[in-house]
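Structure provided below as structure tokens; questions to follow.
Missing here: one protein chain of the complex. Every other protein chain is in place.
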Amino acid sequence: MTPSDVRLQSFPPDGLPDPFGPEPAVIRAVEPETPGVATFWLELQDAGRQAAYRCEPGQFNMLLVPGVGEVPISISSASGEQPGIGHTIRFVGTVTRVIERLRPGDVLGLRGPYGKGWPLEQARGQDILVVAGGLGLAPLRPVIRMLLARRSEYGRLLLLYGARQPVDLLYHREYAGWEQQGLAMLVTVDRADATWTGRVGVVPTLLGRIDFDPTRTIAFICGPEIMMRFTVYELLARRLAPGRVFLSIERNMQCGVGLCGRCQLGPYFVCKDGPVFAFNRIGRFVNQEHF
Amino acid sequence: MSTDVPTLLRSLAFTRDLESANLDRLAEIAKSVAWQPGQTIFREGDRDDFLYLVTEGHVALEITVPPRGRVRILTVGPGEVFGWSSVYYQKPKTAGATAIEPTRALALDATRLRELSEADPRFGYWLARRLLQVVSERLKATRLQLLDVFKS
Partner (left out) sequence: MPMSGGVPPLGRTVVLNKPDLGPILDRLWQAGYTVIGPTIAQGAIVLDEVRRLDQLPIGWTDEQEGGTYRLKRRADGAYFGYVVGPHSWKKYLFPPQLSLFTLRRTQDSFQVQPNQEPVPRYAFLGARSCDLHAIEIQDRTFLYGPSVDPHYRARREGVFVIAVNCSQAAPTCFCTSMQTGPKAERGFDLALTELPDAFIVEVATPRGADLLAGLPYREATGEELGAAARVVRDTAASMKRRLDTRDLPELLYNNLEHPRWDDVAKRCLSCTNCTMVCPTCFCHGIEDVPDLDGQRAERVRLWDSCFNPAHGYVAGGLVRPDIRSRYRQWLTHKLASWIDQYGVSGCVGCGRCITWCPVGIDITEEVAAIRGSGGHEAVERSGAGASQPEGSR
């Protein structure tokens, strides 16, 4: 018997991999970052699969603790970086609190990479303004590494980064190296005592201290939604076109592949259409309260 | 960097749209000042009668909160302003200011600024608008601080 004849298009073939199936990944190293945050470096147990693993800055993986659950975590390493695939994790939920107790040699489930990352190709030849808040630096770290690896292909590179307190600044061991390679950095914290000699004030206040050319600048922004909103207001007021402003959006990503419907933002599935979006595509929805 | 007051004044974003005659009048009431890191500019409770335009370095605005000690509320850098309340009020300072780097600024005599504003309301309006912009930016930043957006 032949199958029912009406199809939108040819029926998909059998034997496709289960999009929900994780692969075992070994924790190679755990690097404490800030209070309640550490970077887990993972390697797929299958050496061939690990060697073939590629990701774009801004993508994420789903990490699974068998019997506990699965969480989306942005990839904080560049493709091929050692000692593995980096995931900077804040221990706040059921799953991440279990991950907190894991050590090198332990095994997690991993599937990914998923989503669309930062438009590094479109950004070629432009000045890049990176604005990050708190843990929002994690998905931007691979961007910074890739921009610096191809420093000559970009114009000015400027990072504005803010965290709650000085102890919350991520990756501070890497700042000197980034600056040496040609990244200008302004760092600020929301609160500090008198031992902190750096800047104090929320991230958007840093925008008042910089000049940029709106005709040749592309902004990459990641942080708490309110911080991103205020940053976008300021950038648009200074005539940066909405199509030049890119944000990484957080939603409830469960399947990672546009099936489960839980990460919707208007017409988009954040997991597959994002998490990075140009502001001209999502401004209307992201600024809508509780949408 | 030049320490010539009129040149410094002209180099600041704060005075970008001010006509030359008024720039000259501002230059007359401005003096160049410098502090070493850790040096107190004014303390909370002091009376200080200057509007400061930072040209180099950084200044921290702080409030003492027992028993936490001095809490840094905001830092002010090149092109930015502090001490704005002196222009309108003759009240004790509600925050202290400390240089955290080798810092230079132009100090404008607040009494003279008031006199200039009253004599020439157009200039007064320009100044009020500029300072209102500063205050509104501060308010916005303070709201975000209050929201404590990074708290997990």
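Per-chain numbering from 1; labels A and B assigned in written order.
Throughout what follows, contacts are C-beta pairs under 8 Å (C-beta built on N, C-alpha and C of every residue); 3 or more make two chains touch, one makes a residue touch a chain.
Here the structure is a predicted model, which means the values were calculated and not measured.
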{"item": "Visible chains in contact with the missing one", "value": "A"}
{"item": "Hidden-chain contact residue, picked from the options A:A29, A:L148 or A:V257", "value": "A:V257"}
{"item": "For subunit A, residues in touch with the removed chain", "value": "1-9, 11-12, 14, 16, 18-22, 24, 45, 64, 66-70, 90, 92-93, 107, 109, 250-252, 254-255, 257-262, 264, 266-267, 269, 272, 284, 288-291"}
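Everything below uses one rule, namely that only the chains that are shown with their structure count from here on.
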{"item": "Centroid spacing, where centroids are CA-atom means, of subunit A and subunit B in whole angstrom", "value": "37"}
{"item": "Of all residues in subunit B, those that touch subunit A in their complex", "value": "37, 58, 60, 62, 68-75, 77-80, 98, 100-101, 137, 140-141, 144-145, 147-152"}
{"item": "Residue ranges of subunit A in contact with subunit B within the complex", "value": "36, 90, 92, 133-134, 163-164, 168, 188, 190-194, 196-202, 204-205, 208-209, 223-224, 226-227, 230"}
